[in-house]
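Okay, handing you the structure first.
A single protein chain has been removed from this complex, and every other one stays in its place.
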Amino acid sequence: METFSLLAQGFAVALTPLNIALLLLGCFSGTLIGALPGLGPVNGVAILIPLTFAFGFDATSSLILLSAVYFGCMYGGRISSILLNIPGDEPAVMTTLDGYPMAQQGRAADALAISGVASFFGATVAVIGLTLFAPMLARMAIYFGPADYFALYILAFVTIGGIAGVDPRKTLLSALIGLMIATAGLDPISGIPRYTFDNYHLYDGVDAIVALVGLFAISEILMLLEKAARDRAAPIGLDSWLPDFRQIWKTRWAVLRGSVVGFVAGVLPGAGASLGSVMSYSMEKQASDKHGTFGKGDPRGVAAPEAGNNAASGGALIPMLSLGVPGSGTTAVMLAMLISLNVQPGPLLFERQPDLVWGLVASLYLGNVALLILNLPMIGLFSRLMMVPTWALMPIVAAVSFVGVFSISNSVFDLELMIIFGVLGYLLRKLDVSLVPLVLGLLLGGDMERNLRRAMSISDGDWGVLMASPISVTLYVLTTAFLGLSVWLALRDRKRQQARVTEG
Amino acid sequence: MKILAPTSAVFGMAMALGLSAGAPASAAECIAPSNPGGGWDFTCRTIGRILTELDLVDGNVQVTNMPGGVGAVTYAMVVNERPDDPELIVATSTVGITQIAQGRYPAPVDAVRYLAMLGADVGVIAVDDDSPIQSLDELTEIMANDPGSIVTAGSSGAGGWDHIRLLMVAREGGLNTLGDLRWVQFDGGTDAVTQMMGGQIDVVSTDMGEIAGFVDSGDIRILAALSDEPIPAFPDIPTAQSQGIDVTGYNWRGLYTGGEVSDAEYDQWVSDLETLYNSENWQTAAVEFGLVPIWRGGADFEAYVREQEKVMADISRDIGVIE
Partner (left out) sequence: MTVRLAGVAIFMIAALYTWYGRDYTASFGDVLGPSVFPMIVGIPAMILAASLVVFPSGQVSWPPRDHMLRQVAALAILAGYAWLLLPLGFPLATFGLIAGLGIVLGGAPLKAVALGAVLAPGLWALFDQVLGLPLAVLGRWFG
């Protein structure tokens, strides 16, 4: 159990007064930055990196500060998901599904607390998994080939079907629209431009953040404008500033399941935190949505994806540290952090710099602890955001989103695109089409297509390659089982409903 | 590349912050035609910093990111709006020239003036450590006689630089029907290497910098370095030339300026950049970023770029990437 003693050492190094102070500072400023729509973990870490150089912190202290900021930003992103229905970063999309309805019902404090506690437990599971299995899992992840990734994405999209919405056709259509948007831009395999209409600005495809802010923030403004007729600018009430801890305890199984699913999704390079939170949410819905409460403010619908997302971020460290493959935006930020500290991840990192690896693991964990300690008492403060009248809050949100996007790309075209996405998001919401599958299609579509084409190139055009490995066959069996279960559950519910109708 | 963008953003902004602390006045501007981070951004930010450190410009060099179309957006802007601006320099590399050769930029290669290359990442051909292929000779023989039996891969798409330099090796080695060789694109050199370790593919052609860790650990074997001289950090790896295959495949980093900049101003830039190249600052920074410092400047470099563009266009035409 050498790894445990190494981890213990990591904690010992991390726990000095300076580092604890940095931890708290990082979590706090990270939460604030992350809560601004349009600014996510990437920007938060970027803003603080120069600070670590300016003060001349050593590698461990810098890592601690940056991980604290990173997790702070992720948590901050949840705040805007839950309170404003605007996801701060990609994995936070799933949190809007049940978090925002909870806030609208006056349970914002509960939702924020559940998000914090679930994230903490997700991170705990990830740290335990990392400590026990890291080297073994890294070696196994290598054997995941293009055909297996394609099967994994198929599974992800089938589970999306169960996520949201009244009409499954609309959910599927939404995912397909996302996939269509994902194909726009220079095709990385053949190099030819697709759906760019000779506009060079579209050559790099549609930036996920631009789409996300447009779809959610701008469409929200349009929704509010039509509602304002009926209940004029009345701020949403708040039942309590204090979270109800019995509610949190009720989500314990959702948290556990979400953590395990998320961790597994995270270990696969390329899958990352978005997939982790999607899978955890839809698995949880499948497992425990007996009364159709998911999507209407079910606490478990906040707990599962939050636990899954943090467990996945932890799990994703394994391929990132041992292979140097930044599988997702999440790990890419971490990779940049390490490189800026002159650490080159790769196959020899665990042997050459074990103190650094375990220092990182320890500081990630401490970041989560600090967030929990810091943010539970602050929930009351954040919830008060709900009391700001709409006419003041939404213009600020719009301004911050626009500035956030423009300050990074210097592109007016991105702003125009954002407005177009806002109108699209509004129309789809009016039609009862959930936006979440669209975003997932946009996020995962490129990888899905590329892996299909890679598999076909390797097999020289033989479609059999898709079913040739035991991994992909297992995934297809899972997909089929999942589909079967969904259909069976739907049929059963319909029968019950009919029975109820005939009885009544 | 999408995945790398956030990484890049972190870096770029970090560096931008570092720079913005100084005096706001700037006498020169360097455009990185990409998101912050990565090769082009590194070129601008590092060269900008060192130009200031060596007092070759007044004040700071302002670095602007203008992503879009693998540099096409910036190229169009320079050609149309600022062709005679002597204070503007733009980062480019082999990747940009490949795009021009395949007609994916809005103007031809001679629409701008190329200043200099200051360093390069070296292309390598790698196989898994337990691959039966032991030498470049064995590989070229398989490629020439039974190209369908192996799967090759790298970090560029079909017709991209990783692919083209492998095809140059294959053609030197006697393969005439280049289309028979299978090619798989991955998002980065590291991705390609891990897929090779997992047994999905047989050969990887990519830049050395990114995959050096796997050579150290013994997970992969480098058959050849596509450089004139062995790579300083890996003197034991033979060059392709030393094995009878006369191919070099650098991914160089350099700069261009507007097409109507006067000769005097152009020469001034070239001589400033040469001073920069010879400084300790650049030699250290380049090596830290995994580059081999290499100098080509002025007319010499212009000729080199045109020649490279022609070779790439020929190969692209041969393999059917362009008409």
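Letters A and B mark the chains in the order given here, with residues in each chain numbered from 1 onward.
Here is the rule we go by: a residue touches a chain if its C-beta (ideal position, glycine included) is under 8 Å from a C-beta of that chain, and two chains touch if they have at least 3 such contacts.
This is a predicted model, so every value here is computed, not measured.
Residue A:Asp460 is the one among A:Glu351, A:Asp460 or A:Asp493 that touches the chain not shown.
Between the chain not shown and the residues A:Met320, A:Met394 or A:Leu475, the one that touches is A:Met394.
When the missing chain is restored to the complex, the residue among B:Arg49, B:Arg82, B:Arg104 or B:Arg182 that touches it is B:Arg182.
Among B:Leu118, B:Leu273, B:Ile294 or B:Val321, only B:Val321 touches the chain left out of the display.
Interface note for the absent chain: among A:Ile419, A:Met467, A:Ala481 or A:Ala499, the touching residue is A:Ile419. Within chain A, the residues in touch with the undisplayed chain are 43, 47, 50, 166-167, 169-170, 172-173, 176-177, 179-180, 183, 187, 189-192, 194-195, 218, 221-222, 224-226, 228-229, 232-233, 389-392, 394-396, 398-400, 402-403, 406-408, 412, 415-416, 419, 422-423, 427, 430-432, 445, 449, 452-453, 456-457, 459-461.
Everything that follows uses one rule, which is that only the chains that are shown with their structure count from here on.
Computed from the mean C-alpha positions, the centre of chain A lies at a distance of 33 Å from the centre of chain B. Partner chain B is touched in their complex by these residues of chain A: 42-43, 45-47, 49-50, 53, 141-146, 186-191, 193, 200-201, 203-205, 269-270, 323-329, 332-333, 335-337, 339-340, 344-349, 408-411, 446, 450, 454, 457-458, 460. Listed in rising order, the residues of chain B touching chain A in the complex are 1-14, 17-18, 35, 37, 64-70, 72-73, 76, 102, 104, 106, 148, 151, 157-160, 182-188, 190-191, 194-195, 197-201, 210, 213-214, 216-217, 219, 321.
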